[in-house]
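One protein chain is absent from this view; the other protein chains keep their places.
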Amino acid sequence: MYVAVKGGEKAIDNAHRLLAEERRGDPESPEVSLKQIDQQLSHSVDRVMTEGALYDRELAALAIKQARGDLVEAIFLLRAYRTTLSRFGASEPIDTAKLLIRRRISATYKDLPGGQVLGPTFDYTHRLLDFSLVDGTEPEAAAESDGDPDTPMPRVVDLLNQEGLIESEDADDDTPVGDVTREAMTLPADRDVRLQMLARGDEGFVLSLGYSTQRGYGRNHPFAGEIRLGEVEVDFTPPELGFPVTLGEITVTECQMVNQFAGSATEPPQFTRGYGISFGHCERKTMAMANVDRALRARDLGEDVSAPAQDEEFVLYHVDNVEASGFVQHLKLPHYVDFQSELDTVRRLRADAQARQAGVAAE
Amino acid sequence: MNAQSPDHNTAGLDHQRTFRLVLEGMSRPGRLVTLDAGERPVAALNAASAAVARTLLDDTTPLWIDPALADDSVIDFLRFHCGCPVTADPGAAAFALAGDGLPALERFSIGDDEFPEASTTIILQVERLAPGADVVLAGPGIDGTSGIADPGLAADFWPQWAALTPLYPCGIDIILTAGDTLCCLPRTVRRVLGRPGEAQ
Partner (left out) sequence: MTEPAQQPLTGYNFAYLDEQTKRMIRRSILKAVAIPGHQIPFGSREMPLPYGWGTGGIQVTASIIGKDDTLKVIDQGADDTTNAVSIRKFFAATAGVATTERTTEATIVQTRHRIPETPLTENQIIVYQVPIPEPLRWLEPREVETRKMHALAEYGPMHVQLYEQIAKYGRIAASYDYPVVVNGRYLMRPSPIPKFDNPKMDNNPALQLFGAGREKRIYAVPPYTSVKSLDFEDYPFSVESWEHCCALCGSTDSYLDEIITDDRGGKMFVCSDTDYCTQRQENGHFGPLGSEAAE
């Protein structure tokens, strides 16, 4: 006697209990705290906040813990939570020129007002496993800067702009900014929507696309004009007050690429720009994002659109890892009804073919 | 957590009930659907119009209002319950609220061939919505034909409506209201000759 598979509900409940057990691991080892994740796995937290599109270090740490360190899963958890939050309004644009700088480097000038500030970076570490971390050692204190913290650090692109050497980008305050989390994206997309998609986009996908432009698939001659990391205040203007109040401070990383020049009959040659930004410290992501942003501007700048990174529809529809992960993994859901339908078709086609062959043989 | 106050949730459930009835109306053109809409909240709006507005309008839906309806109490009601921006241009309206002062249909947006949904939905207050055979309708959602008594639309309404048909999928969708009853005319519906219930 055949009995159909039943008890999906029980199986699911049990699977969830097993998952919770495995997440906890050996109960003898101490449970990791959110503070530890926030403080000691801070780049994970930064990435989850950026791609999760929600600035909350504690929630991001919780998501990482719940996801057992699977960052794409943690991003999904944070996004799903974000959806349920009420909206009170939009903050004022942040002014990255006023960033309290912790790191600021430019590859286009040897020195510049405010100077080069190396800050916390892996860049010049030798990638040797540090066995002193096995048991943990207190790090040596870094020297305090003796510079004046009030020294202005103008953005490199603003310096170039003084000479008119780079295209200017003036905020157009009258045009509402798109929001892909509220309205379906329509194509062609404007740059605000593209930048939002890229900022939320998967770091790996953006990295590879950005890399591909450097290898000639949509080359646009990037120079890292400036990368800056620091804290900036977020202001909000409540309609009932009519003036901005400061909500708090966030950490951001910003990258401005200076790209190949363009000119026309009416416009003298100028450098162009690519832009990247993230919550927290996500330097690789912002640089790659700036490359891809510039590549996606090909159409606007009258360049050929031939490489994958320049293909707006391809990039924007595949950059989101919550979408991609869900759809790739949905293949493990049952598809046996469709498969049965295909079996039916293939059997008929084979029967037709065999009949034809038999007919040929009989002739 | 997105905890909702009990008040809010009650309103939410009211909106759900109203929406399901609007959906029934839009899915089954010509069917008279009665809302449990209570008293009319402001004199110029019937109970059904007010309930539909509360259910469908918000700060993302520009509304055009028939000047004949647009007294202060109506504007206050819409501002408080819907928060919708009011536009003077029918062509820019996602929704319109109209009565006897309904302008020519061609002044509203009918969308375009790529985005036919970018059109105006009109909530149109009429004299009466009652069973009958004065207006017989056919189209998707109707098993054969359906009919209603003459709702008291202006004489030039049906010729204007017929003129929109060849422009499909562009078009206008209308929610007729009277008292606490509504009846929908999606753009696919046609007025036909004959009697309700007959096969087309």
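For reference, chains read A and B in written order, and residue numbers begin at 1 within each chain.
The working rule: contacts are C-beta pairs under 8 Å (C-beta built on N, C-alpha and C of every residue); 3 or more make two chains touch, one makes a residue touch a chain.
Because the structure is predicted, anything quoted here is derived from the model rather than measured.
In the full complex, the chain left out of view touches A, B.
Checked against the hidden chain, the listed residues A:G89, A:P176, A:P239 or A:P334 yield one contact partner: A:P334. For the chain left out of this panel, the touching residue among A:Q36, A:T151 or A:T186 is A:T186.
Along chain A, the points of touch with the absent chain fall at residues 1-2, 4-9, 11-12, 76, 79-80, 82-84, 86, 181-188, 313, 317, 322-323, 325-330, 333-338, 340-345, 348-349, 352, 356. If you put the missing chain back, the residues of chain B touching it would be 1-4, 8-9, 11-13, 15-17, 19-20, 22-23, 26-28, 55-56, 58, 60-61, 94, 112-114, 116-117, 119, 121, 140-143, 168-169, 171, 173, 186-188.
Here is the rule we go by: only the chains that are shown with their structure count from here on.
Note: centroid distance chain A to chain B, computed from Cα atoms, is 43 Å.
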